[in-house]
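To start, the structure itself, in structure tokens.
All protein chains but one are shown at their positions in the complex.
Should a chain be cited, it is by its letter among A and B, assigned in written order, with residues numbered from 1 in that chain.
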Amino acid sequence: MSIRFEQLQFSYFKDGHDVIPGLTAEFHASNITVLTGVSGCGKSTLLYLAAGAYPHNAGILRSGKVTVDGIAPAELLPPERCRLAGMMFQNPELQFCMDTVKNELVFCLENIRTTPSEMEPRLNAALQFCGIAHLKNRTLLSLSGGERQKVMLACLVALQPKWLLLDEPFANIDDRSASEIAEKLGQLHQEKGVGILAVDHRLDNWVNVASTVRIMEKGRLLPETLSPKNLDFHHLEERGIIVPGGSYGVHRCSGIAQNKVLELRGLTLRHGTTQILRGITASFYRGRAYAIVGQSGCGKSSLFGALLGMYRYGGQALLDGKDLKKLRRKELGHIGFVTQNPQDQFVGGTVLEEILSSLHGKAGAAETAEKILKSIHLWRYRELSPYLLSQGQQRKLGVATLMAYDCRVLICDEPTYAQDRNSTLAIMDTLCRQVKDHHAALIFSTHDRQLALDFADEIWELEGGRLHAVTQSGL
Amino acid sequence: MRSLNPAFKLIGLLAVTFLLAARHDPLLSLSAFVISLIAMLVSRVRLKAMLLLFLPVFLAAAGMFFTGYRFAAGNSMPVRAEILHIGSSAVWNGLTLSSRVLAYAGLGLLFALTTDRIELIRSFQKQLHVPAIFAYGLLAAWGIFPHMALEYRRTRAAFRARGIHVFPMSPSLLNPLLVKSVRWSEELAIAMESKGFDGRTTRSEFAPVLVRTSDWVFLAVCCLGLPAAVFFL
Partner (left out) sequence: MKQKHWELKDVIMMAILGAVFAAVYLAVFEGGLALSTLLTPFGLAPYGFELIYGVWFMASTLAAYIIRKPGVALITEVLAAAVELLLGNSGGMTVVLTGVIQGLGAELAFAAFRYRKWNLLSMSLSGIFSAILIFCFELYYLSYYLVSPSVLAGQLAVRFLSAIVFSGIICKLAGDGLAKTGVVKSYAIGATVKTARVYDEEE
């Protein structure tokens, strides 16, 4: 019982380089394996191949083969394939085709021809397992990023595959739910013998569950298998991998707090009939970094969305003393945004245009853009659509666009999720440079408490629709 | 209306639409409009949604009226106008055109607002034998729709956040939308297939959509009863 890759050679473009240039590996169902490695090295691609989604849907398999328990998944029909290996995708949006959570689960069960009387108990059990029974009748569109990931997991649990392929399953989930789910996955593995192959940049949640860690580099697997119980931290750090419990080294951006730049006065927001924000009052000063933490679904993205002008809100938000709602369009450009899903902020057709669009009309735009892209190692992708980059690369590009123009406030929704250690540091450095050099105020949300501790001057927690300060030690 | 089988409802209402098309009679069209309004109210459609949707309809109807009114080709006057003494031929002409817009819209909205889309897809598959791949493909695309409104706002906000001003329907706003829709179709297809959807093999049904006697009655009334009534009156 294993997933085997034999001499695998895979490329996305006919005349392009191979993303996976000849990979041979075997993952046993008796282990929970975590696959890690720097952003863009081909982890997601490998999972897609194991799930049989590629090369049918994209790319070219030049040579080699993939087998799961001795069967080639790409040759199976979908109903059988999903019983063999179920995959959870990295991007939590657009994984659903029905309207409500329940209907989506029904859709899954219908596909594998479950008898109707069995469906209700089975979908309830799956929801229970993921701790989201209360979301059963919600529409999928109204769920937060983390909630969607849990629903996706519930779908997989309902389908009961022999293998679970998980691509960054906890990227948008708060630590508590993450460790809960990790535990449950361990349970699934032990009781039902489900094989698990997961891709993750952070090993924290896996320490108690996983049995092996493998590292990927430029489409190849490094030969060593590590045990999560006794990891060689130094070795990991060298490879650019986030060390469980390890600090990033304190890089607090700040210097001196300057004048107040953004002020929220009793901000309220509701989605439909549920009150999400119940009066948020806070002030943000230039030259300082603020972290906003809170459970998945507590309303962080909603708060940022309100400031971005996406949602209607009550109360006031003042930028330099002027009401945000009344500002002219030009001045709104003084707030820089990185959205939770990087795809939400792309405006250009290609990677290069993406950077150029924020440099519009400036002298030497072309050179500046080249410099920026080279510094984040995306210059070679300049002609490609931003949507074709790996998740981590998309995020880097999103942050890089902020470098191109100066803003007074930077609002970043989980700027470092799905990033390896080096990229995390690079991104936070970039943001901090803006804080230091341009005296911007940086407000970022994160599920990574260590990140908040190491980089923020002040940490705020969003809970029950209100924002309150927490001390560094209280976190 | 809500309890009718969606496929039957669709066919029945289509039949009525064609009937109206065959008869250029404003009174008939207007009564069809009024009846569909009443049917909507009886089926507890939210009043606000109705008003919102009918606003452009009324505008279009008004536009049609004036088109017909101003550009009447004098000789094609229906005879009955004189019998009913409704003003000049131009007014009648305009009325014919605009009442028709109202009736079509009324019937269409009656269908749209009283039908659950998941039910509709299921019934398409079961009663009309539409291949599952089209039925669910349509459903997935329809599910994208609210996304698109959101996406449109997001893209606008993204431009605004960079201090770039774009006009509401400008190409630079539509282009990201187009790219996204292409990406979406690929990602959605992969996601649906990974959940075991095939489109060719059979699937089980959670709650099969049934055809009841009332559905047949509705169909009979729409396809046979009404034409007969109109014909003889």
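Going forward, contacts are C-beta pairs under 8 Å (C-beta built on N, C-alpha and C of every residue); 3 or more make two chains touch, one makes a residue touch a chain.
Because the structure is predicted, anything quoted here is derived from the model rather than measured.
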| item | value |
| --- | --- |
| Touching residue (missing chain; options B:M192, B:V209 or B:L226) | B:M192 |
| Among B:I35, B:V91 or B:L138, the residue in touch with the chain that has been omitted | B:L138 |
| Residue of B:L37, B:V57, B:I164 or B:V211 in touch with the missing chain, whole complex considered | B:V57 |
| Where the missing chain touches chain B, by residue | 10, 13-14, 17, 21, 24, 53, 56-57, 59-60, 63-64, 66-68, 70-73, 76, 93, 96-97, 100-101, 103-109, 111-113, 115, 117, 120, 133-134, 137-138, 140-142, 144-145, 148-149, 168-169, 174-175, 177-179, 181-186, 188-190, 192-193, 197, 199 |
| Chain A residues touching the omitted chain (full complex) | 12-13, 15-17, 57-58, 349-350, 374, 377, 379-385, 387-388 |
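To be clear about the criterion, only the chains that are shown with their structure count from here on.
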| item | value |
| --- | --- |
| Footprint of chain A on chain B - complex, ascending | 117-118, 136, 139-140, 143, 146-147, 150-151, 153-155, 157-165, 172, 175-176, 179-180, 183-184, 186-198, 200-207 |
| Contacting residues of chain A [partner chain B, same complex] | 48, 51, 53, 57-58, 77-79, 81-83, 86-87, 89, 91, 93-99, 103, 106-116, 119, 140-141, 155, 159, 308-310, 329-330, 332-337, 339, 343-347, 349, 357-358, 360, 385, 387, 401, 405 |
